[in-house]
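With one protein chain removed, the remaining protein chains of the complex are shown where they sit.
Up next is subunit A:
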Amino acid sequence: MASQTAQDCAALESQLVGKSVVTLDDLTTDQISLLLRKASYIESNPRRVAHACDGRILATLFYEPSTRTRLSFETAMLRMGGHVIGFSGTQNTSVSKGETISDTVRVVSQFADVIAMRHPKEGAALVAARAAEIPVINGGDGGHMHPTQTLADLSTIEKRFGRITDLVVGLCGDLKFGRTVHSLIETLCRFGNVHFVLISPDELKTPRYVIDRIEASPSCDYEEVHDLQDVIGRLDVLYMTRVQQERFFNEDDYLRLRDTYILDADKMKLAKPTMAVLHPLPRVNEIATEVDADPRAAYFQQVYRGMLMRMALESSLLGDPLPGFSQTQEVQA
């Protein structure tokens, strides 16, 4: 990146304008790095960016309830001077009359400048992106993709370590169904130089296609273990996940596995003083509340970083420059 010219940087910016982000594979590593730098700039210069999106309208189409993600998308736009329309839940909308996703987003394209969408069906964001006349950001499509959560994770890691490479990253809990875990692993593999420690019971092991991504990355490797306590002392990052009841057909299996991997103050004593604990939230009981006061707990900071990254993403897709932000200066810094 350091050798990038101003022309390269301008090209990078312009490639993002009007783009939809359904999965992080839609963004190059250079574009992700640019968003990370922008988020950092926004954090330091909230007043300068307060009118970056004046007059813009974000539509949040949330076909199922969400607290953090919808509020994060909306706050991101409001903090840049834009406005927000949309719905949360499909009662009282044309969706309840049987309108297709394609038709809904075509209609909303006439009102808004950018769409953030969450839908319970996997692949819904791609349908929306293909039909919409404006950029669509995937805010979660069932158990499939949630790219802005991964952007929040990357930003949190970068904030803590000043880098997202050359790290030992432990992922703990439900590694089978956890979409955030798969997306984070795949994205870190694109940047390279990460050793993954995959901590889960056999029933919730990382799927083969994710392991393939690690194996295909020459500078990354992994190990699979069962016991968090045995490995916590080696980790730079510990990414905890919730074992979700809705992923199980059998309640007994859920209850047996739910409490298997709980992070508490005793385990934290074994960890490095610099380790960062991440969690996509909401948590149930996999992180004891006594850990919240530990400076290594990064999961609430992660929510804040998510908002910064959504600000960076929304403004970039709209082609609205951040006043005072210069890519070349940032790169050289």
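Miscellaneous remarks
Simple rule for what comes next: contacts are C-beta pairs under 8 Å (C-beta built on N, C-alpha and C of every residue); 3 or more make two chains touch, one makes a residue touch a chain; residues count from 1.
As a convention for this text, contacts and distances are computed from a predicted model.
Matching "Carboxymuconolactone decarboxylase family protein", "Aspartate carbamoyltransferase regulatory subunit 1", "Ion-translocating oxidoreductase complex subunit C" or "Cytochrome c oxidase subunit 1" against the UniProt entry of the left-out chain gives the name "Aspartate carbamoyltransferase regulatory subunit 1".
Within the complete assembly, A:I101 is the residue of A:I32, A:L61 or A:I101 that touches the hidden chain.
For the chain missing from the display, the contacting residue among A:G81, A:G142 or A:G192 is A:G142, taking the whole complex into account.
With the whole complex as reference, residues 100-102, 119-124, 126-127, 141-144, 208-209, 212 of subunit A touch the missing chain.
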